[in-house]
Structure formats: C-alpha cells, structure tokens
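Rather than the whole complex, this shows some of its chains in their spots.
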Amino acid sequence: MDVIGMLNLDEMAHGLAGMTMFPYFDTAHYVVSVMALREQSGVLELSRRSPFACWFSSMLFCFGGAVLSGLMMAEPPIAPLSNSTNVLLASLIWYLVFYCPWDLLYSCAALLPFRLVLSGMKEVTRTWKVLGGVSQASIKYQDSLLVMIAIGWAKGAGGGLIANFEQLVRGVWKPETNELLKMSYPTKITLIGAVMFSLQHTSYLPLQKHHLMLIYTVFNVVNKARIIITGSSTSPFALLESVIYKTLFAGSSSSSSSSSSSPYTALSSDGKKPVAIDNGNTSANKKKPSSSSTPTKESGERRSQALASPTRGKREDQRSAKTKEQEEDSSCKKTD
Amino acid sequence: MDVIGMLNLDEMAHGLAGMTMFPYFDTAHYVVSVMALREQSGVLELSRRSPFACWFSSMLFCFGGAVLSGLMMAEPPIAPLSNSTNVLLASLIWYLVFYCPWDLLYSCAALLPFRLVLSGMKEVTRTWKVLGGVSQASIKYQDSLLVMIAIGWAKGAGGGLIANFEQLVRGVWKPETNELLKMSYPTKITLIGAVMFSLQHTSYLPLQKHHLMLIYTVFNVVNKARIIITGSSTSPFALLESVIYKTLFAGSSSSSSSSSSSPYTALSSDGKKPVAIDNGNTSANKKKPSSSSTPTKESGERRSQALASPTRGKREDQRSAKTKEQEEDSSCKKTD
C-alpha cells in the first residue's frame, strides 16, 4: 500500500518478515504459555504430585499448534519433539516456572512490565505460526482456501483448540466447554489472521505478505497491551459479531424459541440468561459454561468476556456487568 | 447372476454403477444428515448460541466417514475440506435447515413424501461410500480383507462411529454409549455392506461388482422406506443375530452369571433387564444406556429397537413393548 510505503514502514515490514523467532520470541512464547498453565486451577498442586503430567501439559501448551496441524495434515504429530533445542528450552522454562528456588522466574515474569514485553513478543510468534500453517497447507492444497484457513488457524491456536485433551492429561474433564462452542479472543484473532493470510496467499487480498504481517502483528501487540494494562478484554470485534449474528443467525421465530439466549445480544438490554449447555454430564452442568475461569491456551489470554456475557434483564445486566468487570480485571492480570 | 441378467436388471446395475453422486444424491445426504442433527436434543438451541459449533457438527455428520477413514489410513483428515464445492453445498444446506426464514426447508423436507425420497437417495450414497472405502483400502492393502472391511465400514458409517467426539464438539459427553457397544441399524447394514464388497473385491464372493451394488442399494432403499412408512425399525437380521449370539457368545454357566442380560435374548420371553454399563461417571449412569434417544448419524436413522430392547419378564415385556413401540413411532417420524 502506498500509505505504508510513504511512512517508510515498508522497511519495517521487511525487517519483521526477516526476523527469526528463535531464541528470544520462542522463549517469550514458552514463558507466557507455561505461566498461563500454572495459573490454572489445580496445576501447581499437580506439579508436585505428578511432574511428568505437568511437563506433558506444558509441552502441549507450547507446541499444541504444531501437534494439531500435524494431525490434520497426516504428518507426524511427534515431529515437534524432533526439534530437540526447542523442546529442551521449553522444558527448562517449564522447570524454572514451576520449581525455581524462591519462585524467582514466575515472580519476575508476572510483574507488569515484564508481562507486557513477554506477551507482546508472544503475539509476534502468532503471526509466524499462522503464516507457517497457511504455507504448509498450500504445498499440498494449493487452491483450497478452506484448508489453508483451517491449518493456519490450527497452527496458531492449536493449543486452545485441543484444550479438552490437554486437560485430560491432567485428569481434568470439562466437556461442556471448548473453543468451538465459545471462542476465546486469542482463538478468534488467530482465525481472522488465518483467513487474511489465506486470502493474501491466494491473491484475493491485494496486499503484500510482509505488509500484512506488519499490520497483523502490530494490531495484536497493541491489543494485547491494552488488555493487560486496562484489564478489560472487550473484543474489538464485538459490534461486528453482534451485527453478523443478528443478520444471519437469529433465525425465524417459528424455528427458534431461544433466539434470546444468544451470547451475541449482549449489546441489547433485553433477553434472558442462556440455558445451560445440554450434555450427558449433569454434575458438570453445575459449572457455568460461560465461566471466565476456563483457561486459554498458547496465547495465554482469557476469553473475551464482553462477547461471551450472557444476556440478562436490565437490573441483572448492570449487576452482572459490574461483577464481570471485576472478574475480568482480576483474571486479566493473573492469566494474561 | 443369470437371474439378474434374464430380468434385464444387468442394464440397471450398470446404470447405477455409472451414476455420479454429485450433486443430487450428495445433496440428499447432506439434507438428511443435517436434519438428523437438528432433531437431536439441544441442537436447535445450540444453533442460536453457537452457530460455529453447530456448523462444525453438521460437517462431521456430513463428512465424518471421510474424516475417520482418512485418520485410519494416515491420510489427511482435512482432505474433505479441500473439496470446496461439496463443503459449500453442505454449508448452504446447514444454513437453510437451521436458519431458513419460516423454517421453510426443514418443514418441507420433513413431510413424508420428501423424507422418503431424500432418505432413499441417501441410501444410494451409502453404497458409494462403502465401495469407495474398500477400494481406497485395497490400494495399500491388496490382500487384507480385514482392513478393507474396516475402511469400507468407516467410510460408510464413520459419522456414527465418531458420535462421541461429534457430541463433544457440542459440549455433550455420553461415554456410556457408542456404536460399538450398541450398534444402530445403519451401522450394522454398513458393516454388512463392507464385508460383502470386500469379499467381492477379493473374489471370495462370486458376484460382479455392479450386480452387488444394485442388490445392496435396492435392499437399503426398500428397508429404509419400510422403516419410515411403518415407523418400525425392527432389524431384518434380528433372528440371525439372535441365533449367532446364542450359539457363540452365550458362554458357559460357570463363566457367565449374566447371560440373561444379553440384548439378543429379545426373542425369548424370559430374562432380566441388562445391568447398567459400568463406567466411572456415576451421574451419567442415571441415563438409560439403551435409550432410544441416542441419535444416529450419517444415515440419519434410529437405532434398531427390536434388537436392542432389553429382556424382561412377561408382564414387563408386554408393557415395555407397548411403550417402546410408541417411542419408536414418534422418534422414527422425527429423526429418521
């Protein structure tokens, strides 16, 4: 684009495209991912009870995208393990985050300035992963936009997409929720990135690759910083999603008796709380399916609360809005 | 066979073998599959709450066989997504079944005449899928009958075989039941087809392929029509299964204290209700494991009730038979 060129950002874009993720950005990704795992309920206790399961979970947090995209492309999901340097680095970080004397690494990395920098660097790796997935898919499926999107998405957000199975490794089973039912903000932004990079790859999007990489990366880093600093995880796409939903998916009154139970009517003040997800596990039904305690994965961020908030009556709206803001503030600072 | 040739059905067999499934038969398959998904408990509400998870589930209903057979053969399970035309067609049908204004498509397709025709056309696709699976397996494993049967079966009934994981996408988890524990009629008929086509492929069955395709297809279409029109899903193999079971699997009295709990003693008037399946999820145990509410998959048909009905005392037999008939009538008309 001429605008970017005029601003001399073209050089910056080329510089970004030429960067290597190893070792600094990869390290940041591992640190933020393992910290996100640690901040989940019961994991610290698990690390004392079963270090091996804790390590395995951490590796899934760090390399989940590569594992999932490998499975989808019928390439060995064990392949990430062959990259010994990265695995050893991730294992070392896992060890320091969980077992460092005086909890040194975690305590430092959790301080706001460090968390900001590390999370920003992690967002840079997101671009590389999505792009890597799109390129990987385009080798076998040159003309298939859908496959490129799927693989790019899996590679960038695979950790979150396989959350149920990562939790199973830890002895946790929460079938009532998953990233497809309730997409967290990192998963959404990765999907958007996968779509854009696939459109660019197939020449539908008239943008050069390194320019798109710059735009996408800057957007992610800035948004991530906003989420961490303000503590608010309001999705920048909330309005757009609401419009799309109301236009396409509200359905007719004859087929829908629960159109008011959509999470996308958050912007309207009417509506009722959605019914609990129907599943065979009645005891698990007691857990709030839209709870903000469900962790996010590789990107180490919380689900976008504003989008996911169930609809309520006006009084409940205000009360729950205040409660949710408090929840978001505390969990945003914790889990990032 | 000379009989078929004399009846000039040879031409019909050749004609059938030469047909292409796209677009009409594939469309019928997608419509019936998505309707079967919609008729499951909680799915309509899911479609309003999480359209993406609903779409993903629909795609698993439509392409589950290809995904499963791909996984088993170490071929990319993402491959069906590369067939953009079929995916877009299936997605369009999904959208119309769930969100069509005035619920037009679903209401029409649910009318008996249309349901009959669509289901019959879907049965034609079953033949193609089983045959496709057997051929796919025979490329890598020319002499392995078992692999051909397994892949043919997976390709034809894969949607039902992966039901637990398709339900997991929707936040539903019912570990106490699956198609291996309690095979529904569509899964059984697909297995029989896979066996026959594999035996024909390895020349153990002295029948030409297009003749076998005709016989199998006609049998499936006629049986399907019978099930829809009469509302009774009594398996035509019930007697044979019962005989095989009693001969081979009743076991000795010293090792079996529960031979009377077999579902295959349905033809005898004695016997007790089978004990609940042992599993670690006590809350799920409260659900009837042999409930007829468990949905069927790609073929969009209910489980064969007659075979699955637990044994009861004479009074219970009559009472439960009446209740089951009523259940079957209502669910047969609903889910098909």
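By letter and in written order, the chains are A and B; residue numbering begins at 1 in each of them.
Assume a contact is a pair of C-beta atoms (placed from the backbone, for glycine too) under 8 Å apart; a residue touches a chain by one contact, two chains touch by 3 or more.
Predicted, not measured: the structure shown is a model, and the values here were computed from it.
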| query | All chains share one sequence and 2 are in place; how many are there in total? | reply | 3
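Everything that follows uses one rule, which is that only the chains that are shown with their structure count from here on.
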| query | Upon optimal superposition of chain A on chain B over Cα atoms, what rotation angle is obtained, reported to the nearest 5 degrees? | reply | 120
| task | Mind checking the centre-to-centre distance between chain A and chain B? Centres are C-alpha means, answer in whole Å. | result | 36
| Of all residues in chain B, which touch chain A in the complex? | 41-42, 44-53, 56, 70, 74-78, 81-82, 84, 87, 95, 98-103, 106, 167-176, 281, 283-284, 286-287
| said: Quick check: in the complex, which residue numbers of chain A touch chain B? | reply: 71-74, 140-141, 144-147, 150-151, 164, 173, 175-178, 180-183, 245, 248-252, 254-259, 261-263, 274-275, 277-284, 289
